[in-house]
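One protein chain is absent from this view; the other protein chains keep their places.
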Amino acid sequence: MTDYALEVKNLSMHYDTLDGNVDAVKNISFNVKSGESFGLVGESGCGKTSVAMTLLQLQPENSVISEGSIKVDGNELIGLSENELRKIRWDSISIVFQGAMNAWNPVIKVGEQIREAMREHNPESSKKENIEKINELFKMVGLDESIADRFPHELSGGMKQRAVIALALSCDPKIVIADEPTTALDVVIQDQILNEIKKVQELLGLSLIYISHDIAVIAEMTDKIAVMYAGSIVEIGPTKSVFESPKHSYTRALLDSTPSIHGEKKKLSSLDGEPPSLINVINGCSFSPRCPTPTSGCRDQTIEMGLKQVGDDHYADKCCSECV
Amino acid sequence: MENQEFENDLKAKFKKNWRLFKQSKLGMTGLAIVIFFAFLAILQPLLFLTNIWDEATYHPVVGYDAEQISRTVVQCPDEYPTEKYDTKDDCPRLDEVNIRYLKAFGIDAEVGDSYLSNVQPAPPSSRHLLGTDSLGRDIFSQLMEGSQVAFLLGLISAIIGVGISTLLGTAAAFYGGKLDTYLMRQSDLVLMLPSLPFLFIISAFAELKVWHLAVVLGTLGGLGGSVITIKSQALQVKVKPFVDSARITGGSKRRIMFSHILPNVAPLALLYMVFSVTGAIASESVLSFLGLLNIDMSWGIMIYLSQTEGFIFTGLKYWWLIIPAGLAVTLLAGGFYLVGRGLDDVFNPRLRRR
Partner (left out) sequence: MSENILEVQNLIKHFEVSNSVFSRNKKIVKAVDGISFDIKAGETLGLVGQSGCGKTTTARSLCLLDPKTSGKVNFYNPTSKSMESIDSISEEGMRIFRRNMQMIFQDPYESLNPRWTIKDIIKEPLDIHNIGSFSDREEAVVEILRTVGLTPPENYLARYPHEISGGQRQRVSIARALVMKPKFVVCDEPTSMLDVSIRISIMDLMINLANDLDVSYLYITHDLAVARYMCDRIAVMYNGKIVELANTEELLQNPVHPYTKRLISSIPVPDPTYKREVYEITQNDLDSISNLSDNKNDLYDIGNNHYVATHKIEGLL
């Protein structure tokens, strides 16, 4: 119900290219409660960044949303005009991009860039109010006030990333999407930033959508996750439940191929082949060519796709839930 | 089996590049223009070979054809304006001939007689699509000859220029140090040189025919700014891991430069080749216009002749002596440039797909 900060239903999106239609997002549905942390896991090409862009309606020109609905706080986003969207972006839902460290304008001071966003959404607030707000945000993410007066090239990678998070929070959004925010950072800095994000989320009661290919980070940061492969969600459920008893072969493969420094040194397994081309869509399960335990139905590709419940609020693709 | 796969792959690569090129409207327009003029260049010898045109009439340099029209002999008055004529230039009209002119050539005639004379230059007619020049030569044929010259000149000078600049640019990037410094200063010098005056000077010392001009233009172009651009591209390639890999394995400097760096710089060099054709065609027309070249016929020569014979300032009266040649230079030079822009989209590294 309107308990949900974000409701995504049956979202499908493809790119119109010279080579044909690239089905980037296939029938995605998920909900995020207020204050909940939701993770989107998958490898390159699975569609998670496409989903992120679509949530903000920032998808590129040659993309077509063929069906589905995105509701932020009960309000439908698809079909809104650009002007209406601009009011919603950053105000209700904002994003920390992948490589956002490089998204700063090099000739404008950091504080000024954040104020630019604030002026756009709160034209009535005074400069003094904005500066105070920025100082508050910086404190929250562990930055010194003086950073606002610096240029982006004067800051380290970790500082820039923290500033990006401050920027994403500057207009008090209720939902923040974080698309691989710590990928290029050192492990030590990453740890610090992940802590800041958790702190801020608790403090402000934000809903967080965390997108990553790093299983370990997802395990630590999220309450609920969805595993994506070739544009669809193959498994979705509470983080603990999915990690404890993964039902989909792909989820299991992901977990089995992640080395860890703790516990027994176990033999890890790996997947053959590579993620499928999203242009030549095959019927049935797109994971079946690489699945280590396909059933006859998977191989024939006659399986009807769809999520089936396998646990408490835990769903997985029909094909795998049947062969486990 | 291996060769077949290699060929298949080449075809596939070409098809993909062609598709990308097709997307560029500029490129396709340019290509259409270039193909048109190439067609013209090939057409002329074909017409001669198949005897559709006979050389006596249609040869661009030594052909001769003239129409004869009957003109009335008049006596141009000494003072103007009169009833018939406003100014001195109006007499004689196109269908009249001045008796004084005939008497100067020892031709006996009287006012009112009909006089058969040759029309040179003749306006476009069914026999001469673009008319003839003052020596009775077919303009269309000259245009096609000029097209051959333009292509020859353009392509030869481009190949020479590109060859030189690629070698020098790659060497500068690869060896660095003193060689690099020298080559960069040399490029600066060549860049600073005003190219046309320099060409004037050269033409004073040597008789420049098409081939000579091609070599000169090619060398000048090759030593200039393109060396710097190629060098920067070569530098980018030099720091790529596969070059490191070759160095670690123990590859010689020659091997790395020729087998690794050069092939990766070549597409860019090709691009510049297309652009430099533009400059070559334009330079030729300017030099010919100034009478500095020893070429029998080219577009530049066509305009040069119009000028020396005083037809340039007659406005549109003798348009076929000026406009076709001028238009041809502009179109073909521009056409190559547009093709270059289209190729830019294909070869530009930023479109590299991951």
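Quick notes
Every chain is named by a letter (A and B) in the order it is written, and numbering of its residues begins at 1.
One rule holds for everything that comes next: a contact is a pair of C-beta atoms (placed from the backbone, for glycine too) under 8 Å apart; a residue touches a chain by one contact, two chains touch by 3 or more.
Everything numeric here is computed off the predicted structure, so don't read it as measured data.
Here the chain not displayed is in touch, across the complete complex, with A, B. Which of A:Asp73, A:Asp172 or A:Asp191 touches the hidden chain is settled by the complete complex: it is A:Asp191. Shown as candidates are B:Ser141, B:Gln233, B:Asn264 or B:Ser306; the residue that touches the absent chain is B:Asn264.
Within the complete assembly, residues 1-2, 5-6, 9, 240-242, 244-252, 255, 260, 263-264, 353-354 of chain B touch the chain that is not shown.
By the touch definition given at the top, chain A reaches the unshown chain through residues 43-44, 186-188, 190-191, 194, 213-217, 219-220, 239-240, 243, 253-255, 257-262, 265, 268-272, 274-275.
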